[in-house]
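Of the protein chains in this complex, all but one are displayed in their positions.
Labels for the chains are A and B, by order of writing; each one numbers its residues from 1.
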Amino acid sequence: MNEHPSFAAWEENVLKKVLERTPERAKEFVTDSGLPIERLALPETVDEKYLTKLGFPGQYPFTRGVHPTMYRGRLWTMRQYAGFSSAEDSNKRYRYLLEQGTTGLSVAFDLPTQIGYDSDHPLSCGEVGRVGVAIDTLADLEALFTGIPVDKVSTSMTINAPAAVLLAMYVVVGEKQGVKPAQLMGTIQNDILKEYIARGTYIFPPRPSLRLTTDIFAWCSKETPQFNTISISGYHIREAGSTAIQEIAYTLANGCTYVQAAIDAGLDVDVFAPRLAFFFNASPDLFEEVAKFRAARRLWARFMKERFHAQKPASQTLRFHTQTAGYSLTAQQIDNNIVRVTLQALAAVLGGTQSLHTNSRDEAFGLPTENSVRTSLRTQQIIACESGVCNTVDPLAGSYFIEDLTDRIEREALTLIEEIDRMGGMIAAIESGVVQRQIELSAFRYQQQIDRGERTIVGVNCFQEPEKVFPQTFRVGKAVEENQIKRLHEIRKKRDNGKVKKNLADLEEAARGKENVMPFIVEAVRCYTSIGEICDALRGVFGIYEERKGF
Amino acid sequence: MNEIDGILKGIREGNPRTIGRAISAIEEGNHRAAAILQGINEGCVLAATILGITGPPGAGKSTLINQLISHYRIHGKRVGIVAIDPSSPVSGGAILGDRIRMMRHATDPGVIIRSMSTRGRVGGLCAAAGSAAKIMACSGCNPVIIETVGVGHLEIDIVGLADIVVFVLAPGFGDDVQAMKAGLIEMADVLVVNKADHAGADALIVDLKYATQGRDCQVCSTSATESRGIEDLANIIGNIAQRKRQTGQFIQKREKMLESEILHRAVELMRTKLKDRLMAQEEQIIGDPQDIVRKLLEEVCVTQLESKKR
Partner (left out) sequence: MEAGQRRGRVLIGKVGLDGHDRGAKFIARSLRDDGFEVIYTGIRHTPEEIASVAVQEDVDAIGISLLSGAHNELIPAMIHALCQADAGDIPVIVGGAIPQEDISYLKDKGVCEVLTTGTPTQTILDVFRMVANEYRQKKHTYE
């Protein structure tokens, strides 16, 4: 075993504490042949170079993982993104997923909800309940979590521009179940910058949006200390066509923007930073992806320590959720997608992800069917329970190739981040459209490579087969929209509209001033003010964002 | 009512379908183009102010124009916009994305927007853009805004197309602005420092004000994303238009514009003819280029004359 004093120090100061709190899943881990597996494979001699670049897991710079025992202690959270049509229908799917062994929920909202429109808004026509569940008022979120104890399950919500509203609703749902805000576990995506860059569900301009973000940081650090206040997302940047390097560069640059905004708003970095989470894409290039995750961890730790002077290790760790690459799924020979997803999920696990969503084989066509969703969950379970990759920490460390790739990705990403710094920061870069253009160009090149046969996609530009069978996809009926609108109108009749009006006026005043808007939003949702009404009030104060020219 | 009368009536009534098609006819130079242009009510064209708005890419022209549209709409004016983007010299294609910033006016019947690409023809483009502006004016638009990107010589050409030239700048263009300054002040009626909330804006304004002292060129600042300074800009434009009309400068400029339009059209026509002629040559072209040019010109002019006689 290793003699270096730092190893002993790590065992004593980091590992021991964690083992006391969370013992490993087994007393002993062995290979199929019965060979014992060490927790942590190390080079023959641990030297300064090793310590600066890699260090020990759970210790700065966290290249080898954020946790000293990684999956020997606890497996990643298997979290399948789901949600469609009405709250009742989605509730059924969540309960099904929990029965099947998912360990966390991940709520998909429909587009009107994500953009802060009620289901009866003219722009919502045709969109209600389509790509996620429709939420207008607290009543919908209550229905969504019926029979699901929110103190036991961690819930991730893909909600950005109106994140404050959904968080407020979740807190009130908890109250009604008798759960204190402090007990709530989960994540709101709340990452508005990547919406301007890649995903498109923005409402307000960047600056007021950042104020909402920091208001959430401040409020959550007091009220919901176990809740991740943001999931800084490279996933969608990658889906929009970026490279792996651009994915982490832009994501970490966004991260730095949030941290700086919060510090500027007077928050203590070591108070809010431990609740920042990340979200990355797991793409087909297995080794590059593994290197990407490791490089991102190291870069973020350095930023937090050196740029923002975070002291706590928890403030320096990059914890992340991963989803396999939606863009890599093909409409041709769709069963091949199961294999693609397996490789991508493996990359995420070898890269040390904290939670994982595996895509379903039929998602190139629309929402997945229940059967496909089950297979994709089973994929994770097979990796976790059968492959043996979870029995040691950061198994690819020390590979010449992986370490070199990790270094190079880190360097290239840093160059891109410094370019953005020189442009005056991420907001300026977004407003000038530079970032969007870079991604668009990468996407264009990628597709050109496929078209020219320079990049092989099995079943698409080689090994093709004639196909005439189209998969059954999941459909959401038109009735959902009608019912949702009916329900909203009933609530508007039943609720105390005087109170609604007053709460909205109070919220507007807070938004105009400097007060934290969160408590006002909580009060507003409590009396069944709708998401559209709340967002309209804020639109009146903050204005709206208009798209930049994309080319 | 014959076809052309129907089109002219549609234009006057502001029918977007007719206007769109009429502009296409003129852009493509098909047989109806001349008749449409002849039938256009000169009174309307004279009554409308044509604004040329130009500046380097990234200065925020489209966002500024978007705000100007809102301003004019609040004051009950119908607005026309011709937005010009460069085309790819390789494919001849173009992505015309300027109106993305103006999408909020998409269904407003009082706003008509038309995108054009250079298609590698500067003279011809000017003719087409000028004609599109006339059609818009005839449909009751006042002002008509012509937007161009300040690339190459395009921004110079806008001077020949517009009654009032507005040049949009933003802080951060540094040396480029210094290099352009002299030319800018000569050609522009208004210099707008957009993104006035950004660092460096104040210095740029002071710099430009100093440089324009004693000249017929005004400086103002805007922040188009926050719609600040828009009203001031519109007032400045309004005042200049009024003054130019009172002093007769307006008519003088229009006469010049007509001259330049004739010249543009002639050059474009000549270019096509010369090219056709050159391409039609069967033997390999050899010899002194000067001589060939002279010969070519003679040939083209003679055939032109002969075809007239027939």
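Brief remarks on what is shown
Going forward, contacts are C-beta pairs under 8 Å (C-beta built on N, C-alpha and C of every residue); 3 or more make two chains touch, one makes a residue touch a chain.
Computed from a predicted structure; not experimentally measured.
Check A:G126, A:P149 or A:G178 against the missing chain and you find that the one touching it is A:G126. Shown as candidates are A:K16, A:R207, A:R475 or A:K494; the residue that touches the absent chain is A:R475. Of the residues in chain B, those that touch the hidden partner chain are 15-17, 19-21, 23-24, 28, 30-32, 87-97, 99-100, 103, 106-107, 112-115, 117, 119-121, 124.
Panel shows chain A; residues 111-112, 114-115, 117, 122-127, 130-131, 195, 199-201, 239-241, 327, 330-332, 364-367, 440, 443-444, 447, 451, 460, 470, 473, 475-476, 478, 547, 550-551 of it touch the chain omitted from the view.
Here is the rule we go by: only the chains that are shown with their structure count from here on.
Centre-to-centre separation of chain A and chain B, using mean CA positions: 47 Å.
Within the complex formed with chain B, the chain A residues making contact are 205, 424, 431-432, 546-551.
On chain B, the positions that touch chain A within their shared complex are 58, 62-63, 66, 95, 97-98, 100-101, 103-104, 199, 225.
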